[in-house]
Each structure stands twice: as C-alpha cells, then as structure tokens.
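I'd like to ask some things about the structure below.
Apart from one protein chain that is not included, each protein chain of the complex appears where it belongs.
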Amino acid sequence: MPETTYREAVRDALSQAMRGDDRIFLMGEDIAEMGGSMGVTSGMVAEFGPERIRNTPISEIAIVGAGIGAAIQGMLPVVEIMYEDFLTISMEQIVNQAAKHRTMSGGQVKVPLTIRTQGGAGWSPGAQHAQQLESWFVHVPGLKVVFASTPEDVRGLLWSSIYDPNPVIFFEHRTLYPIKGNVPDELVPIPLGKARVHREGTDVTVIATGRLVHESLKAAEDAEKEGISVEVVDPRTLSPLDEATLVGSVRKTTRCVTAHEAVVQGGFGAELAAVVQHGAFDYLDAPIERVGAEFAPLPFAPVMEDFCVPHAADVLDAIHRTLARA
Amino acid sequence: MPETTYREAVRDALSQAMRGDDRIFLMGEDIAEMGGSMGVTSGMVAEFGPERIRNTPISEIAIVGAGIGAAIQGMLPVVEIMYEDFLTISMEQIVNQAAKHRTMSGGQVKVPLTIRTQGGAGWSPGAQHAQQLESWFVHVPGLKVVFASTPEDVRGLLWSSIYDPNPVIFFEHRTLYPIKGNVPDELVPIPLGKARVHREGTDVTVIATGRLVHESLKAAEDAEKEGISVEVVDPRTLSPLDEATLVGSVRKTTRCVTAHEAVVQGGFGAELAAVVQHGAFDYLDAPIERVGAEFAPLPFAPVMEDFCVPHAADVLDAIHRTLARA
Amino acid sequence: MTPVTQVPVTDERGKSRASTGALSEERLRELFREMLLIRRFEEKVEERFRAGDLPGFLHVAIGQEAVAAGVCEALEPDDVIASTHRAHAHTIAKGTPVNAIMAEMHGKKEGCSGGYGGSMHLYDVACGNMGANAVVGGGLPQIAGAALAFKLRGEPRVGVAFFGDGATNTGAFHESMNLAQLWKLPVLFVLENNGWAESTPATQQLPLAVEEMGQRAAAYGMTAMEVDGQDLEAVVEATRSARDHAVSGQGPVFMNVRTYRFTGHYVGDPQVYRDKSEVRQLRETQDPLELLRARLGMTGEEFERVDAAVMAEVEASVEFAQAGTDPDPQDALKWVYAEGTMERDA
Partner (left out) sequence: MTPVTQVPVTDERGKSRASTGALSEERLRELFREMLLIRRFEEKVEERFRAGDLPGFLHVAIGQEAVAAGVCEALEPDDVIASTHRAHAHTIAKGTPVNAIMAEMHGKKEGCSGGYGGSMHLYDVACGNMGANAVVGGGLPQIAGAALAFKLRGEPRVGVAFFGDGATNTGAFHESMNLAQLWKLPVLFVLENNGWAESTPATQQLPLAVEEMGQRAAAYGMTAMEVDGQDLEAVVEATRSARDHAVSGQGPVFMNVRTYRFTGHYVGDPQVYRDKSEVRQLRETQDPLELLRARLGMTGEEFERVDAAVMAEVEASVEFAQAGTDPDPQDALKWVYAEGTMERDA
C-alpha cells in the first residue's frame, strides 16, 4: 500500500494485528457500524464481528477499566476514547490503576492495554473538543505515551503499542486523518522510544509533535529560503523519551525550538526544554524557544481559534528568535 | 495566634472566612464529625452546623461539580478532595467545566470555587495515596494553582483563594500539617501570584514547593557550612507564576535547582526550568538541575519509598552539581 | 448575602410561565409557534451548515421540540437549566432570541456566548441558561450544585438538567442523581429519551428497555415520571407537577421523557446504522408539531401565516448573524481569568 492516509494506516495496523490474534479486540463508543466518530474503524465490524469491535455505552471509566481487567487476564485490548478531552473522565483508571498495577503487585501483573484517542483544533470544535493533553501522561510512571504524526509512523507505532506489555496512551491528531503518505507494503513495527529525524539541518533543531511536525516542516522550508538550515525531529514516543537523539541534534545545531499544539505552560515542551538545556548546556547559543497554543480555553469563533493555535509562522518566528542571538 | 500549626492555620482561614459570610460552605468526605481524614476541619461542624460543613458521599465528580454549580449561583464553596490522588476522578469537572465556563460563556459566568486537597509521601501510604499532581493543573488555562508550605502562607493564601473569582486548586502537604510557625494575629491575605524568598543567597537559587521548601532550607544550611550561599524561593502560586521574582533571583545567583516531591519527568520543575533558562539564559553558569521523586509508582516498603522521594541530601547534591561547573 | 448571579428576569411574554391550570388555546398557539420556530431554526442551521457557512459541528433537535418547549413553559424565569450538545431548542425555549443563537453559531460578538461557545456551548445567564455542555453528563452535577445554592438561600427556584439516554450511562449522572436525592435538592432530571446515542441504539448501550428507564431513579428512591415527549401538553403538565414537588422541598424528580430524533446524530450523519424507513415512519406518526396542530385544529391558512412569520424571524436571524461583528483575534484571551477579588460579604 504505497500512498495511504493516516486514517487508513491506523485501521490497517488494527486489522492486521487482529487477524489471527484473538486476544486483540476493540472497545469504544460508536466504533462498530459508524466506524467511530472519525471513521477510523469503518468496515471492521463487518470483518471481525461485534464481539471484537464492541460499541460501548458512554462510560469512559468503564471503557478503560474493562480494558485493564481484560489485559490483566491475558487479552490485548485496544480501547478508544472518542476525544482526548474525555480522558479527563478516565484519569483514575489510567493513572492509579493501569500505570500502577505492575509495581503495586511486585511484578505479578502486566497491563498490555492500548488506549487510542484523538483530538486537536483547527475546525472550531470549541473548548471541550480540542485539548491536547499528552503532557499529563508523560508525568505518570508506568505509562508509555505515543503521538504519531505520519501514516507510516502511526501504523508502525500502533502495532508496537498493541504488543507492548505496558499500558500505552496513543494520541492521534484529528486534522491528520486525511493526510497521505507512503507506507511500506509490509507492516514494519516501529519500536517505542525512538525519535525520527524528519529533516536534517545545521542551524537550529525544532522538536515537534503531532500536527506541529508538519507546521515545522513548512517553517523549515521557508527558513531554507532565507538560508537557515533547520533540523526537524519528532520524538514520536513522548515517554520513554529518546533523549540521546534530541540532545545530540541540539549539540550539533546549538539552537532549539519546541513545538506542539498544546498550551505552552506546563506542556510537553517544558520537559523537552528542561532535558535539552541540561544535556546541551555547553552547546546552546540561544535560549530554547517554546511554541504552543495561547494560554486560554479554545474559543469557538474561527478568528480567535486561529489566533490561539500555533502555525508554521509561529515556528518560523521562534526560529528567528533563536538566531537573533549572536 | 503566634505559634500555630499548618493544620490550625488552614482551619483558622476557613473559620474566619465563614464567620459572617454565608456564601461560604464546605463539602467533602468525612469533614463533619470526623473533621476530615487529617483533622483539619475538626470542630467546625459544631460552630457552623451540618448545612455549611457538609459530609458528602464518595462522589468526587459530584463534589466538584456541585461546587461549580453553587459557585456560578453566587456561593463561595470550598470543597475538599480527601487525597489528591482522587482528583483523577474529578478531572473532567475541573478541567472541562470549572476552568472553561468563563471563556465559553464569553464572560457571563464566574466560578469562585476553591478545591482543597492534600497528599504526599513519607508515611508509606502506598502508590494510590501519595502522588503529587500539581503540574497537571498548571497546564490548564482558567485554573489557579496554589501550593502552600508554611502555616503563615497556608492561611493567607487560602483566604485569597476563597475570595478569588476563579477556580483555585489548593494543595496542602500531608506531612506539613503538624509543623509549627508564627502567624500574624490578624489574618493577612497573601495575594496569589507572588513568590516568597525564604532565604537570600548569592551562589545558587533553589526554587522549591511544598515539603521540599523545608528540605531545601535544610540543604541551604548544610551548604552554608561549606561556604555556599543558597537562595531559597517558594513560588507558592504555581499558576499564575511569579516569573519576575524567580528569573530575577537566578540572574543574581547564576545557578538554579528546582525541587518538588513529584516525579521529575513532566513535573512542575520542567516548567520552572523552561522559564528560567529562557529568562536567565545569559546569566546561567550551569545547567538547571531538577530534584524530584524517582520515576516510579511509590512502593509501600519504607526503604523503597525513602529511596524514591527527595530529601535535603538530594537538594544538596544538586546544588553541588551546579557548582561543579566553573 | 449578596444577590445571586442571576437576578430573576420578567418573562418576555409578560406572564408567569408556570401559571397553573390547563393551557389556554391562545397559549397553546404561542407554544406551537415556539416549536415551529425551533423546527425552522434547526432546518435553517442544517442548511447553512451544509452550505459551509457555519464552523464546528451541529446537533439539531428536530423531533424533540415539544420537550424543550414544554419543560421551559412550566418553569419560572429564574429557574435555571443546563443543556447538552443538542442545545438550540432548550436555549430558544428558555427565552434566548434566535438572533443571539444564530450569531453565536456564526462566531460573532453578538452571539449569546459572545462567539466563544458555538453550537454546543450556548449560554444565556440572564435567561437562566447556565450553559450547554459538549461533555455528555457534564452539566448534571452543576445543576445539583445550583439547586444546593437555591436551597441554602431558601429561594423557590429549581435547577433543570436536560440530558439524553446515553448520558444515563455516565458516572456523572449517577453521582448527581444520588447527591440530589440524598440532599433533597430542587432538581428536575429531564431525560430526553430518544433511544439513540449517536449510532448506538438503546439495545447496545442500555440494559433496560427505553420504557423501563424510570428504573434509573429507583436506585436512589427518587420520584420518577413517564412522559410522552411528543405531546406538548403532557410535557407541560408533568413538568409543572415535577417542579411543584421539587420546589416544595420533597426532592428531585426524574422525568423519563420519551421522544424521537428525526435526524442524524449530527448534521451530515449518513445514518448507516439505521433504516431510512424508521425515520420516515417517525416523521409521519410522531411529529410533535403535527400532533399539536391537529389538537388545535389549525387550518392550513393559519399554519401558513404562522410559518411565514417564523420563517421570516429565522431568515432575519441569519441576516443579523451575517451582519454581526467578528471578535478580534486577541479577544481569545479576554475571559480566561476574572479580575479582582469577590468582595467580602459580612
């Protein structure tokens, strides 16, 4: 399958994994006939049946909790939380239960659960359907956190997440579902914990996740026209973090911008900045600049939404700020 | 009241505020006859009666949600979540509702709600009664976040939180309840958003919160014996953050250590490091060192718990690391 | 005590809307007009959304008009409601002019939420609308809290939570019902039971049959009522007695209001999950407008007159909205925090 959409790539990973592995089943709201609110699972109930593609009640506590229990009992459940804003309802099960069972039991228990969710702005969803909350989960020992930005990555990372023996929170971005990209014919699992260098450069490193990977690549092209060479790196797995690749890149370029759609304060960019300033202190020629959303609940009106969420231009501005320093 | 415990100081702020202001009432589990699991509200039901000191069912969604609704309708509710680990159950109401109503309504609504909670390790509570989750809330626009470390601060900050027109998440630390300190006879409100310099110094700034303020002061004394002059600053309000005071301090000392009990990865120290490296870049003589808990669910056995949570010695080590650099 | 945030407003229609006794023919005709206004508004926003004029996404309440109109008819102006993702009908029925709603859906400053909320976040505090919620079940505990404030202050007001059958599966529903009954709070829990949660039929999300949903109140010993949501008069009558019960201190009431969703879940929903004939048959037999029209023996000529007036009102709202002002981009930051402090009330 050469050219594939991000949406199809997710479905392909799920379908290929489910074929011949009865331990894997999906639970979520409206994932069967409707194929989920984003159409990611369309057609799957026809192939796998309603026992394995399970529509659930609107019960985000039970969806995650039942996934945990089934995982402990030897299944490999993939549960879907329709919008990541609703992860707020599942936090107790994710943070106090899924993440801690293994340690609390002294290693008796494994929780090979995958929690898929999606979100993101850019289509006037309003304040309760547009948050990017990945940074919360990076703060929770026992969880792995993945945020995929391309069709190839989402397919290979989802496969690895399903077969990871730990609970994985798997973030997809709403606006990326339609994007196309080449993916290998054979599904190649992508190991968790490895960053991807999308573009090599020598003047500044942009560490970006999700939608901002694409905005950063645009910004890098614009910068190139100005003679600025930008390296764009996507950690892909936020926890555990591939610090070596990120720090190595900044030691080379001596400048760093972090970019995500989530609000800047308390965001994943803070962790990146803390790690990079520590690992590349003697190499940095400028303060690390953080790009992210304005510190506000996302307003509905497109003009205000557009003002809040970061774009390529914001990344380019940040690149300029890092270079404004001698 | 010269010498007062942290516990008494909390109670005093609540009681003084409630006297003569009928809008204020408390809701939480076992806060009436039992005085709460930490005895903070003991005796208050006798003074204010069960209508204003309300025992609730074990319903962390409804406790916070009802507080929001009452606040919107003109009350000044103070709700208690017995352990901050259980905030995981209230996240939807806190993050999607309390924090966003004002913006979503275009300014029609105010939510003057105070959510008191407590937590922290040091007494073998196990993994589900010991987390420090303050950094999550720093990532949420519309919330204010307070973490008080002394009797004087907890009293003055709680008063200001109750009368703040916005939702405030107010963190207390379990192990601080018995500590004593001098407080003014008159209750002096302490404005939110102002850091406190506990100790002036010239070689390194330690930015600490909660229990780690006291550990950092111990570490500062030990460092002094070695001829190292340490400045200890407590932001007290984590959001909005008093960046000027923190950055100003580091510009003066040229070195910075952040210290909290929460796990390092994704913790509040990351935000502090990101802010400080940006604001004091040209002044920093060493990478910012972050002190916090090991990245693990807190084990029960005292030896393992003690290994996980940070102490004065860890702060001192970090101070030494910053000074090891020329 | 400081006055409450919502001061009682006098009803636009100038008479107490909770006036007991049977509804006059005249009042019924006004309510028919209100229901028709809701219907035409919903049809219009569907059309504008399909035309690409409206940002975000929409859920319309076509088929459920009598629930919104009937419940709000039985409320006092200063009673408060919390609405859902399917918010337009409730908001109109609680008294917000369609201009303000249409402007909101266009993201304009003149909108009832200043352009900050959109279709799923319609607020109108002056009319007692505490806000529509895009999180299913999210508004329920807050209505319990509003009712607690009324109770603590001894105000004869009720809080009304609208929600769907899917919402009864949320933890928020359970905790709110439990707390309201435990504390005998003046709350009306209005279940708009249309038998669907998005694409999921009741049989796939509820262990109870739709007609058994009153059982959801038994778990709390709460008073429950069965209501035909397609019959406006039945809804008004039931809500009046429910309100009397709640406001008199006897505790909350759970209303299992049976109704139907004539459209897709959201505008644009292909409804692959249900049979087209189901909808056609519902529209033929269960249309609350047709039922009320028959009850009123309204002539085609009279209907045309009312409809023309309503259409004009809706058209005018589109023009009003299109002529509205866009917020400044930086206005996004305007309401994140309230300034100052609540003054001490001693």
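Chains here go by letter, A, B and C, matching the order in which they are written, and residues are numbered from 1 within each.
By definition in this document, a contact is a pair of C-beta atoms (placed from the backbone, for glycine too) under 8 Å apart; a residue touches a chain by one contact, two chains touch by 3 or more.
Everything numeric here is computed off the predicted structure, so don't read it as measured data.
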Here the chain that is not shown touches A, B, C
Where A:164, A:215, A:231 or A:305 are the choices, the one touching the absent chain is A:164
Touching the absent chain in the whole complex: find that residue among A:37, A:88 or A:103. A:103
Looking beyond the chains shown, say which of C:207, C:249 or C:268 touches the absent one. C:207
Among A:4, A:41 or A:59, which residue is in touch with the absent chain? A:59
Which chain B residues would touch the chain omitted from the figure, given the whole complex? 29-30, 32-34, 37, 55-61, 85-86, 89, 123-129, 294-297, 299-308
Across the whole complex, list the residues on chain A that are touched by the chain not included here. 20-23, 25, 51, 56-57, 59, 61-62, 64-77, 92-93, 96-97, 101-110, 112, 141-142, 144, 160, 163-166, 240
Contacts from chain C to the absent chain lie at residues 169-175, 178, 181-182, 204-208, 212, 215-222
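Criterion: only the chains that are shown with their structure count from here on.
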Between chain B and chain C, the Cα-mean centres are separated in Å by 40
On a C-alpha centroid basis, what's the spacing between chain A and chain C, in Å? 36
Separation of chain A from chain B, taking each centre as the mean of its C-alpha atoms, in whole Å: 30
Multi-chain contact residues (two or more partners), chain A: 85-86, 89, 126-128, 295-297, 299
Would you pick out the residues of chain C that each touch at least 2 other chains? 113, 115-117, 121, 133, 135, 138, 171-172, 336
